[in-house]
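Have a look at the structure below before the remarks.
Omission of a single protein chain aside, the complex is shown with its protein chains in their original locations.
Per-chain residue numbering starts at 1, and chain names A, B, C, D and E are given in the order in which the chains are listed.
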């Protein structure tokens, strides 16, 4: 099993129970999550040593976040405490044609986003891990965070570790002309990355690549090999999602490695909690890589992991390797007892 | 924006959480609702000045009802306090083939249904509003309530305000030979009404009209113009609903105005809380009228408003104009963040 | 062990959780209670065969009441179903200087209060029971209920059963000049009763008796023997309560039988749910009588039973004989494990 | 109406609310159930006198079980109290492709499974009942339980009562080579049984019967008549279930009696709580038999009863005869009010 | 009745239910409060027209705050919407020797604290109100907020309205050397104020006044008249609080007006929710002034109002004039029914 770090902000998720609006209810359920937590947790459940690199505030909110993340079994040796603000988001569940609604609060002032330069023990971390995961959300934050990312990337590469990067472009974080602003930072990450999550839209919108194809599947097959070649990336993977009217989604995963594509079966399933599914996917890819699965098995594993993450409460994937294998092979089952 | 009153009873809705029966649970969630509350609230959310004309008891239950309705931003200048009983209904949620179950309590003795003659300041109200909404539920109550309705109708018409009437025939309230009993009161309302919610069944069953057509759609197209002409009604609207086995409904709205019909697209969607959807529909029609939408836009808007009301907790529509426009145009979306 | 019936209304108790007001909360906890339920339940827990004589509505609310009362192990052979209304009361918990608040709803229209004449199988009941309990609350309702009481009293006396009567005068139920209105009905009950719950205030206010004494304790000792003599009552019992600022009450019980008084120790204790304590007390007296306890043991037992009823959720006493003996003898204990 | 006993273990069901895992939540909802409770409750709701034969511990957990079962209106005259352990199971709800998970605790040590020989008053029971129900779960427990079953079977047969047996084979309870171990006990039960629940798989796997047919429907039609003939069983019934991806199941019931089959329509419906549906089915069969329904009506009734049991919270069927008739005939209905 | 505005920030109060720590629980109850909300609500319940002057964000959190404040019946004509941040505080309830803990979040970035200059319609407000309330918490925020205060003070004074000022010094908001920093702003407010809440500690610490007295009561009697004279304040009031080990507090109010002091009786009572009691006190003082109560009655009324505010869930006083009069006169009462 591998030791894999994930760098990213921890946020407090404050969810209105059931289908009430924030203006109808008086109760919130809270958990703590973020891409880093989700990836480190998912890998820990798969048997790896998942390690979270982040900054949490030195107050009772930070204590609660620590407790929550410890509960997941994540290694917090490289989590530091500083400042007194944690980013938050309020989640109102949608139903059918009414979409879910997310309202952020206090994000830019958070301890993570204002962490002091040099706060992370980059050298010690780089010496102990096999790989480190970053995502486009952290990249969007500010120069301070990007500085942390750069120093981590360099230290890990220097020690021979691998860089995993999930493009995960969020328009609201980059603002107007966002793709243009984002491009240099993404190019910098892709140049160093070994394993990348993206799809054809990222190639066109962020990297500005062009194609005559009009269908996503064809665009993907043209553009991803070009990206892999251009930035010298060993593995690129991602998913195509379609959303149906009866609260089911269909997900198909792809994986490009050593000049060829592998595709998962398309999986269709009911959705309970969509947030965090992408993090389950990347964790599945990483697990497949470190276990030496064939590309076909890896992409099926990762897509099934993503599917299961839609059926679990909260952002954080909770499935074991056994659960995912079962979901890959099993037909629908009656209750087990 | 218009100032629009709604006249009607406020009831306490006592709902068993989840899918338990009243004999299985020990907890109830309560809200306060009724056609008047729902219409006044829906119009307030659409930017109008929604005003509720009702009577609430002078006790802690009435206080709680006041607080709940104030929370919705409804103007309560014409809500009076008298007596000590509020109508209640217990709601046990059905699931799939098991229907929801409503048990009424204390309705006939309620402050609203026993309010003293002359209790509402009819003249003052008529001077300040553009229109007033009534529905067939209040009409079914007793002579006292019908007396209040008549004096309100006359005063508002005298000041040039418009009368909105939702036929909303409830068989259980009129009892045996109900249609026959109800007809004179309905005819009286239709004679004064400017905007009416009804469909072909109301025309046949309540008004006793006849047609050789056998399909609802054809019956509608024959009968509604005749009703509009006979009672001199400027706008008639309504919906056809079909219910499917997988907990989805299909709704299609129609609007008849200036001798021609407009139909919405049929909308199919998952249902969370069906009660109050009709009130969202009428509010959408009224909004379209006061905003000067085309009939096609109005009927699509009202039907989308009704659809969204099925996805919201409680009887009371909670959607803004923006939400409804989004639902009219959008395909199904992933979570917004 | 004896078979003892209790006659009385079942009400739905709708309690706001915690210390919120009805206008602050959105949740209610519901149980079903009433003097009859409480006495039948308390006696059942003490090993007797408690039987409830009442009328419940034929609807889901009545079903829920049935289920709740069955849960307590009460014999419902003489409970009938008719009509469709159940009396309700809303309870907002007070805290310290803020008193609890009870709001009744739908009481006069209830199935119990409007039950058809002759609905109870009086003869069958009288043949199977040793005693029957009534209280002043039912007596206050209306002539129909009083008619039921009279026919039950007569039938039970005819079969040699005993009549237990709890004076329990509620000013709000009798209205203006209530004591004067109530007196003939109370005198009628006292004439037939064998075991009576009352204190000196009842003697003075309801029965109009006079005394020169000014202190409750002295008034009690003068008046109760006169009542016992005048109405030929074998046993009279009751309590004196004082309420302290730190949420504790003190209760002292008395019992008058065969010309002499027995008094319990005064018990001081924290109060969790005060409603129903009087019903625990009368059940303790009845249990003592049927077990042949000495008057001193009976009054101590009944007062301890009343004390424990203040510490239990809901109106209904839940203590076993073992629990009450333990409370009579034990000092305060650490957790038992 | 008939008096029908059911023999079986009562377990405490500890369910994580919503879709959380046991490691994510901090709350459990508990009820008490088991095949015996479910069958006795379902028959009680259908108007019969359902009686439970079981052993519950003499401690607060046993008290809570008693209260819960009393609430269902079940006759507990033949329920005894002994020992201090109740079997438990923890239930984590699945969602879509993630299956529900059941974890048993404390089962083998339970009061029921260790009840003293002769603890049940077999003769008194046999004298008062029309029939008794057993199932394959109790049969799997241990020799002591099987001894109780045998003495009950013999006593009831001796008094002319009928034996109802639900094969209900649970692989996890019989362990390795389970079918082989189970066969003699099953054959013993079938030899005495009058009404049996089973399908073609039971015939093949437990009884070792063989057929050249490959489709379940054909296997059923060949094997069930052979079973009925061989063991001299008057009625055999069962269901075929298929599970779909959108959280709906399809159920088709069959009934074999007097040499011919009756089949229900296949019913497709959304599933809320699957556990206990088989017990609703057998209760429907028994009810049809005792009401003298035609085989066609009985199998449709039982299958509709099973369908409704999937829509009710908890293991225990809660439907009345009226509810089931409505479900047999009704199309999908709008809310009833 | 008077029309009285209150200026102040609205915060979201996120309270851990029961006595769990934030790191133990997963649920929060939320309300919206702040000195302005509390004072406007308390005055509204006392029959005045309470009006809130504040800025709320234009997002779902702001919508929820609006709904909550509307529910209290507060006039929101002068509440504006701008920005997207609301101040929050997390509340963990203490128990006995373990103190409650408050953690602020997102306060400095809040819409209120960053509201644009000129955002409030100062002239329109000044024309319609009789008085306006400010407190030391808003004064501590920043220059922008102080600018708003100054322009409101000037406009209201110009129109002849009264200024109410609650000193309410919070050390954590002013930081190091806080008293020195705060003094000029406090002096500015006192120069304009008509009704002031303070006590001897404020005089000494904020205003730097000196006295040879050593006991609070004597210090108060020396310093308050000097403050009233120096700043030409017509009425000064405040309380002395002592806290006891059994979860009770004692509160004694004082009022200085027209050269003489009035003191309330000391009130001792159990405490449920201490926050907001000071706002109930000032509202009681203002009510007494506008009702023309004697100083003795006013101070007793205000102190009883403060006492009751300790017994109510949430920050916001919920008592009516009737409740407060009852608390002033009543001894401890049994449950009212």
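Definition applied: a residue touches a chain if its C-beta (ideal position, glycine included) is under 8 Å from a C-beta of that chain, and two chains touch if they have at least 3 such contacts.
The shown structure was predicted, so the numbers you read here are calculated from the model rather than taken from an experiment.
If you put the hidden chain back, the residue from E:172, E:214, E:259 or E:329 that touches it is E:172.
Contact with the omitted chain, checked across D:14, D:76, D:209 or D:243, is made by D:14.
Remark: the residues of chain C touching the chain excluded from display are 246, 248, 267-272, 307-308, 310-314, 318, 323, 327, 332-337.
One chain of the complex is left out; on chain E, the residues touching it are 18-21, 23-24, 89, 94-102, 104, 170, 172, 241, 243-247, 274-275. The missing chain lies against chain A, touching residues 66-68, 70-73.
The criterion applied here is as follows: only the chains that are shown with their structure count from here on.
Note that among the pairs A-B, B-C or C-D, A-B reproduces the B-D interface, with over half of its contact pairs the same by residue number.
Averaged C-alpha coordinates give centres for chain A and chain C that are 63 Å from one another. Averaged Cα coordinates give chain B a centre that lies 42 Å from the centre of chain E.
Multi-chain contact residues, meaning those touching two or more other chains, occur in chain A at positions 21, 23-24, 26, 101, 246.
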